[in-house]
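Before we start, here is the structure in question, set down as structure tokens.
Chains shown are a subset, placed as in the full complex.
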Amino acid sequence: MDSFFLTNLSSPPLLFFFLGAAAVFVRSDLEIPTQIAKFLSLYLLFAIGFKGGVALAESELDATVGLTIAASLLLACVVPVYVFFLLQRRMPVADAAAIAATYGSISAVTFVTCTSYLDAAGIPWGGHLVAAMALMESPAIIIGILLYRLYRNGTADTDGPIDWADLLKESCLNGSVFLIVGSLLIGWFTGPTGMAQISPFVADLFIGVLCLFLLDMGIVAARRLQDLRHAQQTTGLGPTTLIGASLALPLVNAALAGAIALLLGLPEGDALLLTILGASASYIAVPAAMRLALPEANPSTYLPMSLAVTFPFNLLIGIPAYHYVLRLLTAN
Amino acid sequence: MKPCKRIEIVIEEPLARRMEQLLKELGAPGYTLIPRASGSGDRGLRRADEPTGTSTNCVFIVAADDPDTVHRLVEGIRPLLSRSGGICLISDAQWLRH
């Protein structure tokens, strides 16, 4: 087990994440300008999408591909529902719905870091997992909003009937989903010829850019963790409970996803990626959508949970731990 | 120069589009939007440091001289702010006609 953690901990991206967090804890004023951070994240989505598309173009689309994608969609629908009913009695309905959506969706950067972990370990993975990731971003948003509509009781209905067009737009067409899907399609369409043209940009620079982006995420996540410790939660739950939940949810979801992966008999790399998709929580697409659709949910609950606790947990401990367990179980 | 009201609204950046839409519907004669502000208020610190923009604010400035429009604007903005948080300040100003 140690060797998994060692591989993970000695990878530059992870270490730069630590460095960013350390900067906050020692109160350095190190900072990545926000437009740069946005750009780095767009680059990562663009590159992973394109690479996934090219990989798809080069591989055969067989039944497992369809099964994997179906399983990931199932996962994206089941998780928000169970999370919502778990939380709904303990906090305002809007907050429960927002957290459910957050954990039902995925974190592209966690996924990307996991692919670079696999690459470093020399374990192959399929391009269709990128498609699965893209498809898993949105369903939880829709489900979260619907659950909120159904279960808020007594609140004045200022919203009128559900605007389905708006709902679809805010869930399926937000910038990051759109960019991944678009890049995937372009990568698929142009295939290896396209890759030959832009591979120095999307492939060679990838890990370096990931380092800088994780440096920034380390800073941002550590700040949120500090806020969480000091914040008076409007949800009525103390910081400890919230942090506990942010550690428990990825574990349960990873178990769920891992079980599905094992049932389907996915190859090692794909199984780990599906597990990490289940375990990860969104801190980009979902919070943005929630501010629009559920402005009464307090962003200082669901954002720090996902960004400051679950994200680093998956990065540092989750990836190697899930990998270890999957190995153990498939070794039998 | 004409007397007018200067309305200043601080709201989250993800809601900026909705506010623009609202101002248009309410008949604002124009507006200026300053993006990427940070801040602090009832709902805690907003750091404007995420790639997501979820913790970023922005500032709207609206000048309106017609009292009816001003009233309509203020009443129309209020419900959005109630749901999402943010502040709105109104002050007197002179509008230089050119």
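Of note:
As written, the chain order gives the labels A and B, with residue 1 at the start of each chain.
Rule of thumb we're sticking to: contacts are C-beta pairs under 8 Å (C-beta built on N, C-alpha and C of every residue); 3 or more make two chains touch, one makes a residue touch a chain.
Here the structure is a predicted model, which means the values were calculated and not measured.
Only one copy of each distinct protein chain is displayed here, while the full complex in this structure file has the stoichiometry A x3, B x3.
By definition in this document, only the chains that are shown with their structure count from here on.
Separating the CA-averaged centres of subunit A and subunit B is a span of 33 Å. Subunit B contributes residues 12, 14-15, 18, 36, 43-45, 47-56, 79, 83-85 to its touches with subunit A in the complex. Residues of subunit A that touch subunit B in their complex: 31, 34, 37-38, 40-41, 158, 216, 219-220, 223, 227, 231, 234, 283-284, 287-288, 291-292, 295-296, 298-300, 303, 307.
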